[in-house]
Each structure stands twice: as C-alpha cells, then as structure tokens.
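Only one protein chain is missing; all other protein chains are in place.
Letters A and B mark the chains as written, and numbering starts fresh at 1 in each.
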Amino acid sequence: MTSQKSSTESLVLQSEKGTKQNVGKRVPRIEDLRIVKGKAGYTDDLEMADQQYAAFLFSPYAHARIISIDVSKALELPGVSLVITGKEIKELTKPMSSRAATKSPTSHYILAVDKVRYMGEPVAAVVARNKYVAADAAELIEVEYEPLKVVASIEDALKKDAELIYPELGTNEMITDHFEFGDVKKAFSEADKIVKERIRIQRYASTPLETYVVNAYYDPTREELTVYASDQQPGRTVQSVERTIGIPSSRIHLIVPPVGGGFGYKLAIWQYVALVSLMSKLVGKPVKWVQTRTESLYAFHRPRGFMDAEFALRKDGKVLGMKLVDWQADANWPYVAALYSLIKFANMSGTYEIRNYSFEYHCIATNDPPIVQDRGVGKPFMAFALERMMDFSAQALGIDRVKIRQINSVPADKMPYTAGSGEVYESGNYPEAIRRALEHSQFKKKLEEQAKLRKEGRYVGIGIATAIEPGTSNLGYYFLSKAGDPDYNGAGQMATVEVAADGIVKVNMNGPEIGTGHVTTIAQVVADVFGISTEEVNVDAWYDSVHGHLTYAGTYSNAFNDVYLGAVMTAANQLKDKILNIASSLLRENKEDLYLSNNYICKLDDDQEKRLVGLKELAKISYGRLLSFPKGEEPGLKVTAGYINRTAKPFVRSDFNVQLTHSNSVHVCFVEVFPENWNIKILDYAIVHDAGNVINPGIVEGLAIGSTVSGIGGALYEEFVFDEQGTNLSLNFGEYLKPTAMEAPEIRVDQMESPAPNTVLGTKAVGEGGAITSLAAVAGAVEDALKPFNVKITGLPITPEKIWNMVKDTPEYKRIKKEGQ
Amino acid sequence: MYPKSFEYLRAKSVDQALQYLKENEGSRVIAGGQSLVPMLKSRLYQPTVLVDINFIPELREVKLESNGDLRIGAMVTHYDVIENSIIRENAPILSSTAENIADVQIRNRGTIGGSICEADPSADYLPTLMALDARVVLKTSESTREVKVEDFIQGPFETVVEDGEMLVEVMVPSNKSNYRVEKYARRKADFAIASVAAIVSLSKDGKVTDARVATGAQQDKPHRLREIETALKGKPSKSVDLESIIGPATEELEPLDDLHGGPEYRKYVLRGMLSRILGDLLSGKEAR
Partner (left out) sequence: MVTVNLKINGKQYSEETEPRMLLVHFIRDVLKLKGTHIGCDTGHCGACTILWDGKPVKSCQILAVQAEGANIMTVEGLEPEEGKLSIEQESFRENFAQQCGYCTPGFLMMTRYLIRNNEEMTREEIREKLHGNYCMCTGYQQIVDAVQDAQRKYFATKK
C-alpha cells in the first residue's frame, strides 16, 4: 500500500482502444426506468399461488412473564389455518446466540418464550387467507401477562437488585472490555489541560419507507424453502435460518427483489424470515408477511447510551491522549450486543493523529428494544463525541476550533496512516479537506455575517465537523473480546458476469439492490471492460442465493465500492480474457492484437478498427456449436468470481483493522435560532466529501446529501421516547419526526477524490458519511448560535424545548426578556 | 393496519343519512375520513356501522346569506375553504387557517365538518371559528339545532353531538377585519404546540373597536382568551402594554403535556406568539 496512483487511470490504461468511457460520468440510472413507471417490483409486489398471510401479536409490555396464551378464538375464525406461540417455537427452533458477547443466553428465541423483554416483541403468529382476517385473528389471541419490573435505563440495569433481562446469565452486563494503545498514563501526566465530558446519544433510527416483507414457501416435495424477503444481508440470513429452524442452508433459496431502502434496518429481518418460513412449512402453503409502520417502529434502532470522554491536551491544542468509556443500552438482543461499541475502533481517533488512547466499553441489557446496525452503526456517535470534544477542548484552551482540528489532523505526508489500534487509513488528505471546506463554505464570510447579525440581536452560529467514513467490514472484530476464530468476514464478495447465449452481457452482483445505484454503477464499470454502452449491460437487481455468494453476502458497511465492484471487475476481466482466448483461437490471431469494442472482437488494421467477429456469434459458438469450439477452453461464457480485499488483518488485540477503506468529509453548518420559540433553521450547509474515485457523480452526490439529511434528523428531530414502563411512545410518523422537504436544507457538496490504493477502482465508502459527520456539525452550529447564553450541547436531538430549558435561567435570557418588555 | 369489519351505508341525501343514523345504534358518520380512517386502521375505534356522507352534493355547498353570514356545508374540503372566493372574501381568516392544515393531499380530502367533529385540542379550525363566533348546525331526523362552536366542543375529542345527530353546516359570520392565524409546530403537518387566531379592528383614530383572540393546543380544548380581548377593547392601540396583559391572561392556563411540548414550554411559545401577533395587529400591519 505505497502507491496513491489513481486507479481510474489504471482502468483507463487497461481498457481497450476505441471503446467508450462510462466511469466517472453522470449516467442516468438504469434502475430508474422501472422505478418511475411504478414497476420496480419490490417484495410486496409479488404474490404466489394460493398465497396466505401472516400477522403477529406483539407484546404491549416491556417486561413481563407470559402466564398463558389462549388461541382458541383465533383458531375458530374462518380462514385461519395456523396460530403459533412460544410453546411451539421452543419445540421447533433453537435459541439465538450472541455474536460478540461472551455470554449467550439459552432463552432467547425468534418468538417470545415464557417472557417478553420489550414492547413490540412478537409473542404469537397467525396464518390466514388474507391480511384483514390475519389481523382479526391476531386480535383474538388472549395473552395473560404478569408484568415484571421494567429496566428502563443503563443505571437501572446496573443496580444491585435490578431485574435481570436474562436471569440465566446472572447479570445485565452482557459484555465489557478494556483496550489501551500507546502510553495513556504518560499522555495524561504531561497534559497542560484535561477536558472531561459525558456525551449522550438518543435512540433513533433510519426508517426505510418499505418495511420488512417476507414471502415464504416450503415445498414439501422438493424439501426446499423458497423465500422472498426485503433483506439486506441475505447471505447471513440463510445461515441464521438454518441455525434456528433447521433447514439446511443448501436447501434455502432466498431471493431479494429490489429493496425499498436498507440503512441497516433490514439486517435484522432474518428473525422474521425464519418465523414466516417455519409457518409456511407448517401450513404447507406460501405465507406472506408485510410489516406495518407501527410494527417497524417497535424495534431495531440505534441504542441509546453515553460516553465519558477525557482529553489530555497540550496548551497549543495538541491532543496528547484520550480516555473513552462507552456505555450502550444495546443488549436486549444479545445477538447484536457490543456491535455499536466495537465498530467505534474504525473511527475512534477520527481524522486526527492521536497516538495514546484507551477504550472501555459496557454493553447493557435493558428493556429497550433490540438494536440493529443502523447507517454507520456506532460511528456517528463516535464522531459526534470526538468532534464535540474538539470543540470543548478548543473552548477550554481558548483557541480557534478550526485551528485545533488543523493542528491534530493526520498530515498528508503520513498517509497511509496506521492509527493506534491498527486501523489503516489507506488514503485521504485531511488538512486539504479542511482547507477546501473553509473555502467552499465561505467560512470567513460567515464569521463576518455572524458578527454583524449578533449585533442585531440575532442568534446565528457556525459549526464545523470533520470525520472518517469507513467502509468494508473486517467483521471478525466481533471476536476481539471473546476467544475463537471469526467464521465470517465482510472483506470479500462474489459476482457473476456472463455473455448469455443471445450475446447480451449480464451481471449479477449477488447482493441486494437497496437503492444506492448499484445497477448503474456496475453497468458503467462493465460497459468499459467490454467496450459497450451502459444500456447494453444487463445488471440483475435481484439477489438470488442460488448464484455464487459468500456467507456474509449483503449490501452493508459501505462495502459495495470495494468488494462487490472488486468481484464484478474480477469476473468481468476473467470473462473478457476467456473471450479473447476463444477469439484468438478461432480467428488464428494473436490474442494481444484483439480487443472488445461495440459488441465485436476487433483489431487495428492500419490504425483502422476492423471488426472480426460479433459477440453474438461468439456466444452461439460458445454455447451451442460446440464442434467449432476451440480446444483448451470450457464452453459457456459465464464466470462467477470471488474477491477478497487482502488488506484485512487477522485479529490481534494490539493491531487490528475494523474497516478497510476510509472516506472522509468536512461539514460546515450555518444556523439561526429564534428566541420566540427557540426553533432552529439551517441557513446553509456545505460539505467537502472525499470518497475516492467517483464512478457516477449523480449517485454519489445524492448519497452524500441523503445521508446528511438523515443525520440532521438525528441531530434535531428524531428520538424514540419511552416512558418509565418502557412503553414506546413514538410509534408513528406523527410522533417520531422525520425531516420532510421543509426541514431539509439546501446542501452544497464539493467532491474531492483521493483514490483508495487498496480497491480495484480506487473507490471507497459513500453511503454513510453524512450520517456520521452531520451530528457534530449541527450541534456545533447551534451551540455557537447560543454562545451569548453560554450553553453546552452534549446530547441530541436538540429540540427547541430543550434549548429553552437550557437558556431560560441564563443572564442573557433575562436581559433579552427585559429588553423585550 | 387493517380496519375491523363494519357495515357500510352510503347516504345519497341528508335525510337518508339521518335515517341511517337513527336506525343503526352505534353508527358513525364518515366524512373526509382523514382522521377517522387512521383510527379505523389502528382499531382504536371500531364502529359497527359507518354512514358515508361523501355522496351528498348539498353538503359541499358554500352560501352567502343576505346578512353576510356564510353557510359552509360540512363536506366542504380544506382545499375549497382555501380556494372558494366567497369564503376568501368574507372570512379570509378561515381560508388562511385551512392553509395551515396538514398537507396538500389531506387538504384535498379532509372536510371542515369532519375536522370540527374530531375536536382535537390542537385542531387548526377551532380557534378561528371561536374567534369568528361561528355556530354549527346539527340535525337529527326530527330536529335541527344551532350550537356555538365554543359550546360544541366539550373536551379532547368530545362534542355535544348525540346519537342520531349529524353536523350539516357551519355558520360563519362575515369578518373582514385585520387578522393573524398561526400555529407553531416542529414540522408543518404536526399538531400545534401553540396556535393563535386573532382578529383586531381599529378605528380611524387608532382605538381598538373589536378584539377576538383564541388559542389552541394549550388546554384540553381550544378557547377564547377573553381577558385579553377585554383589556384591548376601547384602548388606544398605541398605549397598550401587551406584556402586562398577556402574562396574567395566560397565567391560569394548564397546557397539554406530550412528546411535542411540555406545559411550560407551550405557554412560553403561546406568549411569544401572542405578543408578536397582537403587536402587529395593534400597529395595523396588514396580513401577508
């Protein structure tokens, strides 16, 4: 990893004479041709013959023992064919296990058995002839609960006499560990100043507009399960379904039609894939379940928690060291406990050169509902905490907040940079990104404007944040705190490229299409390899487990631009090589003289392109006219190739990398706060985003803007609120506030390109940067606007009411109220 | 989200609707359905019989009486309240109020009658209609009565409508005076944290000849702030000390407490709105 040479350049060098260039162009998306006609074909758009429908009954209690369940009335309802409860589940399925946590409960099933642990946990399920009857039947199930003491917070969970979520484990602390890199003690002993703060994060979530949809049919004659699901990580789902309901993975045919938004939410669908599949097996008919919005808001959010952060500072602003203690209420579902903490190693020191740090984490089971790896997982909170600490440090030292970021940035000449824990920042230029952000946002002008408006009594503020946007999961970090070898990893994928018998170039990336433009991006890349136009590349938007795939296949962790493109490029280049071999043999030409252009195998004759044979003709020979097919090659023009990003390290506690590519952004946010109601308005939002080489600027810009608005939602609007009984009070979009077009600001994106040297095309992470960087930029801006009140923002979302509560006892407040009279 | 079964009766005339209501105990009228259908879906509300009044043309009429009063049919949509030239001209505050309701799609389907009967404490129309001294016409198959909107609303989601009775018309006295109608919510379609409808008339010499101020989203039902009205009436607009009026007049309020805002904050927002809005109206600033 020494070269920083543009990989696009090498692609250009590889590609053939006379071919079109699609990579780097704003090519309109191919998938949109179906989308704008209403013909995208999402999972809920498909039906099977004799389709039956499932409905679930969800727990109204956050913590209760199930005394009895009476299903007789539901079963009597005409059209109902099945009702199942925890009793059957205990007999027919195996419990879930923990992935990262050292402890695994024995009572954690895909449907509640004997006890419920969160409001919205499924306790029974029905199958009926249509959705309406299924809902009627679910309503007729009678459950007797005995409420248990609710564990409503981390503090509650740790009390001596706390009710245990999983009594068999003897504790609510599911996992804890301590890591130290460099010499933290020395750093703190040499510090001129120590800044300490508790920084909080609320429960919030990406809420894709399409909910979970599962449609399963277990065919008893073939003993095979065919299941359609809006699933983001189908490779893992296949494994989990096998583990819980016992159908061998080789007999599970999982298909994922285009997904109506993923954002991590759809990583947790597998529980319902298992349940619906089991129900289909029991009734012998296809069963479909479409989750309602309220059901989708019950669970699978980001966890709430807090981080105690302590910075050792030199008086010039240099961060000598940091101590971080992370507390997350993320262990109701031990299956995913600790994920939010562990992934923080990917961006723990951000864009900064901080050599000495310690990280301690505690993952606590409460009656908060299960979590999921929502857009960026723990990284948005890590960046929020780090960037808030940078602002607090600057304030404590009396130095400029931009300057403190510049002083601590990893210098460009130190790239690639290995962070203390072993994370390798393979590319990027952080000081340059800040410089460009100051220019792009007209930072200086904004400061002048602010000074002027402040004099007029207006509260405007500027916030700046810089952050890493890691991509591609070296997933084995789940095993950092427990013994054993990881049996899964996200550092590789498989893809299939073929020239079909009719001469059409087809690609299947063997991963779900979740709306991030993969079809078009792949078409651009493959078109360049084959010298054709993007419209001529037929990219399948469906995942189908019968195609080659790795066990953790899925569209997650910002990995597409690395491992999926790597697999597609590998397969495409292998196929091209094969085509040229066949052509060379058939035509008795030197392979080196041949190239592909416009669906022909060509060569240059006196600098003139000469078409020797069409791809269509070659396909005919390769698939059918086998007597003409050259010796030494296998017939057919289909290649399934696997790809591994080899920079993934094995896991050693002192030196590991959590993720493999590292994009980065700088956000500058300009806000005004209005004292009549303390409402916040974003006046301007500027982003410098470096995601390496860009294949399609229209797609990349859209993801940068979209992910930023999702972060703005978290910063200003979104929170799942629970009462002391653990009741989720935010179960529709009137209570759980998403930003609409009116709340979203106009965002200006300046795209920088520092190519990743460790990916095939120099591309890197794209989809999470806004969600990671925006929280701190917005918080910093609001705090800056409220500077006259001297308030400190350490938690989100920043609501007008919270601001009012923060400012109302300050001297400035009293001054303006007095003046107003 | 799937409603429970119910019987559906489609009325073609007001008389038929009233007959249906009389004959079916526990029946309920469905107007635009923009609040009712979500309640049916969540099964929070499970009527056995629904009487649909969408197919009754007479309920969609807007008439201007010779005395200047408006008679607005129960099924007039929010869209029509905004666009209808008779309403715009004679009760412009009502048209402006409708603009604040929900979103484009819901305004196309939701109706003034349905919204009033919903009696939501944060509803948009109610403060305005109270400020206008509007009345509603309630009919049964036997009788007709008129009730002031202020008396019509009993509490949160509670009205004086009795079994077999239906709201057929809203009677709105013409009022072209200077006004403001505003709500504050986190997002535009959300229910208000505080809302104000205010109408102030000034004489040529700057005296307050009429003042009507109503608020929503503060208590269990919207209401007039009569203390403020009384304090303003007859005063020279320039000499009014608003703070000394607004403070005490809102002191006794016990605002709602929910996710969107606590009581103290709601009161704070209301006071800020009142102070700015009344300030504007007293200085004679025209709306928009």
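The criterion applied here is as follows: contacts are C-beta pairs under 8 Å (C-beta built on N, C-alpha and C of every residue); 3 or more make two chains touch, one makes a residue touch a chain.
All figures in this text were calculated on a predicted structure; none of them were measured in a lab.
A.B. asks: Pick out which of A:59, A:206 or A:677 touches the chain that's been left out of the picture.
C.D. replies: Answer from the full complex: A:206 touches the omitted chain.
A.B. asks: Out of B:20, B:79 or B:152, which residue would touch the omitted chain in the full complex?
C.D. replies: Of the candidates B:20, B:79 or B:152, B:79 is in touch with the missing chain.
A.B. asks: Determine which one of B:50, B:198, B:232 or B:278 touches the chain that has been left out.
C.D. replies: B:50
A.B. asks: Quick one: say which of A:45, A:223, A:316 or A:487 touches the chain that got left out.
C.D. replies: Only one of A:45, A:223, A:316 or A:487 touches the chain omitted from view, namely A:45.
A.B. asks: Taking the full complex into account, find the residue in A:235, A:260 or A:511 that is in contact with the omitted chain.
C.D. replies: A:260
A.B. asks: Since one chain isn't shown, list which residues of chain A touch it in the complete complex.
C.D. replies: 28-29, 31-42, 44-45, 131-132, 206-210, 258-263, 290, 292-294, 514-517, 698-699, 701-703, 705-710, 732-734, 738, 740-742, 744, 746-747, 770
A.B. asks: For chain B, which residues lie in contact with the unshown chain of the complex?
C.D. replies: Here the touching residues of chain B are 1-8, 10, 30, 33-34, 37-38, 40-42, 50, 52, 54-55, 79, 102-106, 108-109, 187-189.
In this text, only the chains that are shown with their structure count from here on.
A.B. asks: How about chain B: which of its residues touch chain A in the complex?
C.D. replies: Answer in residue numbers: 1-5, 42-43, 184, 186-191, 193, 243, 259, 261-262, 265, 268-269, 272-273, 275-276.
A.B. asks: Quick check on the complex: what are the chain A residues that touch chain B?
C.D. replies: Per the stated touch rule, the residues are 131-132, 135-136, 139, 292-294, 675-677, 679, 717, 721, 729-730, 734-735, 737, 739-740, 742-743, 799-801, 804-805, 820-821.
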